[in-house]
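Handing you this structure, nothing more for now.
As you look at this complex, bear in mind that one protein chain is not there, while each of the others sits in place.
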Amino acid sequence: MADLGTATRALPLAGFHGGSSTVRLEAAPPAERISLRVRAEDVAALSGALGVDLPVKPKTSASANRRTALWLGPDEWLVIDESGTGVGNGLMQAAQNSGALHSAADVSHRNTAILVSGTGAAKAINAGCPQDLSLKEFPVGACSRTIFGKVEIVLLRTAEDAFRVEVWRSFSDYAFGLLSEGARDAAVKV
Amino acid sequence: MSASARDLGAFRIKDAGRHTPARTARFTFDGKTYTAMEGDTVASALLAHGVHLVGRSFKYHRPRGILSAGPEEPNALLDVSRDAGRRQPNVRATVQEVFDGVRIASQNRWPSLKHDVGAFNDLLSPFFAAGFYYKTFMWPKEAWHKLYEPFIRRAAGLGEAPKEEDPDHYTSRYAHCDVLIAGAGVAGLTAALSAAATGVSVFLVDEQPEVGGALHFDAGTTIDGQNGYEWAQAAVARLKAMPNVTVLTRTTVFGYYNHGFLGLVERVTDHLARPGRDLPRERLWQVRAKRVVLATGSIERHMVFANNDRPGIMLASAARTFLNHHGVAVGRQVGVYTAHDSAYEAAFDLKRAGVSIAAIVDCRSHPGDAVLAEARALGIDVLTGHSVINTSGRLRVSSMTVARNGGSNARKIAVDALIVSAGWTPSVHLFSQSRGKLRFDEQNQRFLPDIYAQDCVSVGACNGTDDLSDLIDEAIAAGGGTLALTGENSFEWTGGMIGAAEGAGPDTVVKAFVDFQHDVTAKDIRLAVREGMHSIEHIKRFTTNGMASDQGKLSNMHGLAIAAEMLGRPIPKVGLTTFRAPYTPVTYGTLVGHSRGDLFDPARKTPMHALEAAEGAEFEDVGNWKRAWYFPKRGEDMHAAVNRECRTVRDVAGVFDASTLGKIEVVGPDAAQFLNLLYTNAWDTLKPGKCRYGIMTREDGFVYDDGVVGRLAEDRFHVTTTTGGAPRVLHHMEDYLQTEFPHLKVWLTSTTEQWAVIAVQGPKAREIIQPFVEGIDISNEAFPHMSVAECTVMGVPSRLFRMSFTGELGFEVNVPADYGPAVWKAIWERAESMGACLYGTETMHVLRAEKGYIIVGQDTDGTVTPDDAALGWAVSKKKTDYVGIRGLKRPDLVRDGRKQLVGLLTKSPDVVLEEGGQIVADPNQPKPMTMLGHVTSAYWSENCGRSIALALVAGGRSLVGKTLYVPLKDQTIEVEVTDMVFFDKEGGRIHG
Amino acid sequence: MLLIHCPYCEEDRSELEFRWAGEAHIARPENIAAITDEEFAEYFFLRNNEKGLTYERWRHIHGCGRFFNAARDTVSDRFLMTYKAGLPKQPIPTAEETAAIAEEKTVETWEATEGDAR
Partner (left out) sequence: MRKYSIFAIAREAMRAHKGWEAQWNSPEPRSSYDVIIIGAGGHGLGAAYYLAKEHGITNVAVIEKGWLGGGNTGRNTTIIRSNYLYEESMDIYEHSLKLWEGLSQELNYNVMYSPRGVMMLSHNVHDQQSFKRHINAHRLYGIDNEWLTPEQAKAYCPPLDISKTARYPINGATLQRRGGTARHDAVAWGYARAASDRGVHVIQNSEVTGIRRGPNGEVQGVETTRGFIGAKKIGVSAAGHSSVVMEMAGVRVPLHSTPLQALVSEPLKPIFPCVVMSNTVHAYISQSDKGELVIGAGTDQYNSYSQTGGLQIITHTLDAICELFPIFRRVKMMRQWGGITDNTPDRSPIQGVTPVPGLFVNCGWGTGGFKATPGSANLFAHLIARGEPHRLASGLTLDRFRTGRLIDEAAAAAVAH
């Protein structure tokens, strides 16, 4: 009912930014997300419906028209749509239109994202992430669900010196805090 | 600067050492100010000023000096402070670098280092033999804890723990590399050059400020025709310039763990006078290395002889380091006592620097010919086949008593320092930590790496490779590359011994120290053997040999040899104590790293947290979550606030944040079938648009979790779990889905945080939310109790549940989390205007208890079945299978007299029971009493106008109406057993 | 901290991403409702707890989320192999690895083990 107004979206990290001389930290803008579960035989159908090819190789992602599909497991993807800013979730609709067997759950608000960039980005993330983030082992486009300190994150490398850290909303200020410490340490001249 | 400020110490040798005279730093030791050169360690700086006495030993409080020049130091442990908050006990003077303004103090002495009353213990030492405390202090019984122990505790210990919270910060970083090289001496540097050239990623780690290892003291080494130390600095400069190489100095590899995982601690600021605020004090590196090259070198051993612990007695290599690296002479009239050629070179260097050498006393009859010839050439008096059998000097050695082996022709020789060497012990600590197996090298009396347990190789001195060119070849090979490098030493070294020296044998009673810090002597070790300690571990524990903060780097081999001799068994048959991490002590703060304060453990907050805080909410910790506990108005205490909230919810309505409840989206054609297997109730009968309360057990049949499950569509369920249970329930479900029921077409997704959940409960609940809800009719007829529907709330796609945990008409509005604050604000504004309240978890607990609704984890523990919890109705009798179906049938789970959940009413309505109170039938029975159960929930119920309680009671349901007792600390409370519903027994309100 | 090869991610990952899930290849009885108390205790409680070669389950809980099986030596903590859930118990690949376990399992009198002195 219009007179009671329409709810506005408030991101958990709204206004957060920080970092150091070598690392920039900022909250990512709002996005639509789904957790997508699909059997191998239906991957093609969902790829078509979503307009982005679901990658089937571990630790890889694919992007098309502002939609990114991240391989999380053999039948699991996180699909992020950065153009989706309105209410509702176009990804859910698109998946449903595929007509193929799948499970899509709207997690647009479960996750929030932190953008980590700069020459010290990998070092900052390694303050809490045990994975090898060298370009050789974790090239641009690589993604993985992993551990960051005491919380779980999904890590996506968007450029040589830029990462997207997807984290559950109630863990996001912890993640931001640890990234801030990592960023400070990454700026220390050895 | 004034003359005194420029006084760098009377024992500085002009033009010796590698420091820059222009750069000095002032520091204090026990209140007296000294000037040091930048690059000095506290040890070298004090020695430059002729200060040898720096500490007192652990047990006998004997005066002690500086024994070594490195991390193996057992004696010179000092209290080092930058300011009050940055005080560090037990710092090794041989490792701590001097910086301007640092304050140093000696430890374990009172009133002063020179006059320490504790030294009285030394006189009593005949009584304080190893393990004496096991044999006395037993009478009277209480005296140990009340009298003896406090005394012993005060006497023991070394430094004083910090009294203030540490103002410094520490950081931590994970890293990966192809090759990690521990130690940057000749071997480590060579291996690094070799490996780096192949392009692999290399970590080169060394604990000292500069690389070079033994080259710090060994001035006789030439590499590539260059002075060894200079070659090392040039080599590391080349390595630092390579993109694939990381060089870490002042960094110790303290632990070698499973699967190529190593712990490193980098000391970042402890050597700086004015560290920047962003600098961590220390950094923990957690490195996963594909391969490890151990180039950890070896440690010189002291000689074990009578009174070998006086200040001024030190390792020959240490004296050489102080001279060649720091430009400091350890004395003016120096004696040498050795069983190894290396000490001769120390004498040569000192002699050339103008220090007079009293004599080289060599217990061997045949030292190396080359060193002997050189000694003669330099006019140094060498006594072969002789030993030092005693020393004198109270606070510093003043003479050594020398005798021909066998004891004849003893004489005193005046010295102001005595440098000793019994040979070298390979540093196999990290190899051993990696679970490699050692072998004993009979000929050289040392343990060497034998069988490797991980992808790791030892090179150089730690591998027993003494010859320099062999060492270089070995290191090049270990690096995996090729390299043209040659090197030579001025002398070949021979000799070495372990165990007690002349005059300290089994027939003697002298104090010949093996472990300096713990005051363990050769005779203590023999005593242990005499008392039946035949395993080296027993000997270690009985004498505490090797258990001091140096972890036996100097003492272990000597102790082993003395024990072996006493036992008449070869050394390998006596065994070697295990090498444990850390190699040298590591600060807690470093290991903790970032995990402190806010980052110790994530505090999870709901989307509405800030709004609730603004309304004055008090919060409670539930798992990781911060939940609004109650909302006190001005002047209200918890009791008053909760009473008001309880009343208001039932009279008008209340708004509650239920966002923390776990949520799992269960999607797929076989969803209902899956839930049938995971919950005790049946789900295929649940129609879309309806919800149902579900109980989950594990195979053992005990209540595991509960929650309301809504069916949104044939193939989509919205499952809720307890707040604390969410992660384990999902894990439990995934386990069965993936490994037991993989044929089912269904998927699980955690949506706990997708939804902000706003519960509106109470008679006016519908009226409150009505205007916000679009797309469905929420009238009682169209949307009765236990309904669920997707709709729009304030223009946002939402899920609306008609359900209640209060017994009132209730709704739970699920909106996408980012919209939570806006919707909460709007609903609360309207609710408030209608006289409703905000309520927290405490009121929720009271209201549900009034209705007899249980809380899993409070009214149940891991031993309660659904039937025990009066939830038997939720266990399907028809289903042929579900998780728990068999466990529930086990004898003990179906026997009579099990503890059952019932209500309790106190005889006097005003008395509120204590949660956790135990229940008995006869309060006057003798202890130990027979306890029937305990109170699980107890509250003052404003709505009932009396106290209420729930309890688990043996055979409870058969005791309804009976009187039982709850004996508390100060009173015994009489209670009547009742059913579990205290309010609105007919349950009409929920359908309002 | 162990390094574990996830057969789904096809990569070695830190133990921090994994959760141990007990002995492998213990199937839930088809007719569980019908088995005896003894059989239930056997299924639910009794485990081999091998010293040496053990077959166990892990879940890559902070990675791909999959459960999988592993063969590990509980003396050295060395992984011999990991394989996907649902596959039958896999034989140990090489004789030398089996030998390695035998080596580990030699007598543990103190000469044999203490400080690993030989």
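Lettered A, B and C in written order, each chain numbered from 1.
Assume a residue touches a chain if its C-beta (ideal position, glycine included) is under 8 Å from a C-beta of that chain, and two chains touch if they have at least 3 such contacts.
Keep in mind it's a predicted model, so treat the numbers as computed, not measured.
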(message) Need the list of shown chains touched by the one chain that isn't shown.
(response) B, C
(request) Would you mind spotting which of B:13, B:36, B:53 or B:158 touches the chain that isn't drawn? (result) B:158
(request) Taking the full complex into account, find the residue in B:7, B:767, B:914 or B:984 that is in contact with the omitted chain. (result) B:914
(request) Quick one: say which of B:14, B:141 or B:878 touches the chain that got left out. (result) B:141
(request) Using the definition of touch stated at the top, determine which of B:891, B:945 or B:988 touches the missing chain. (result) B:891
(message) Please output the residues of chain B touching the missing chain, sorted low to high.
(response) 58, 86-90, 126-127, 129, 132-139, 141, 144-145, 149-150, 152-154, 156-166, 168, 255, 257-258, 261, 263, 286, 435, 509, 523, 527, 530-535, 537-538, 541-542, 544, 547-549, 551, 578, 580-582, 585-589, 591-593, 595-598, 600-601, 603, 620-622, 700-701, 857-858, 861-863, 887, 890-893, 914-918, 920, 927-929, 931, 934, 936, 967-969
(message) I need the residue numbers on chain C that touch the omitted chain, in ascending order.
(response) 1-2, 15-16, 19-20, 22, 37-38, 40-42, 45-51, 54, 56, 72, 74-77, 107-111, 113-114
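Heads up, the rule we're going with is that only the chains that are shown with their structure count from here on.
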(message) I'd like to verify one number: the distance from the centre of chain B to the centre of chain C, where each centre is the average of its C-alpha atoms, in whole angstrom.
(response) 27
(request) Could you list the positions in chain A whose residues touch two or more of the other chains? (result) 130-131
(request) Name the residues of chain B that each touch 2 or more other chains. (result) 286, 288
(message) Which stretch or stretches of chain B touch chain A in the complex?
(response) 169, 171-176, 201, 268, 278-280, 283, 286, 288, 594-595, 598-599, 601-607, 624-625, 665, 667-669, 745-747, 749-755, 771-772, 774, 793-797, 815-823, 826, 830
(request) Spell out the part of chain C that touches chain A in their complex, as residue ranges. (result) 1, 8-11, 13-14, 16-17, 62-66
(request) Sort out for me which residues of chain C touch chain B in the complex. (result) 1-3, 14, 19, 21, 27-28, 32-33, 35, 37, 40, 43-44, 57, 59, 61, 65-67, 76-77, 85-86, 110-111, 114-118
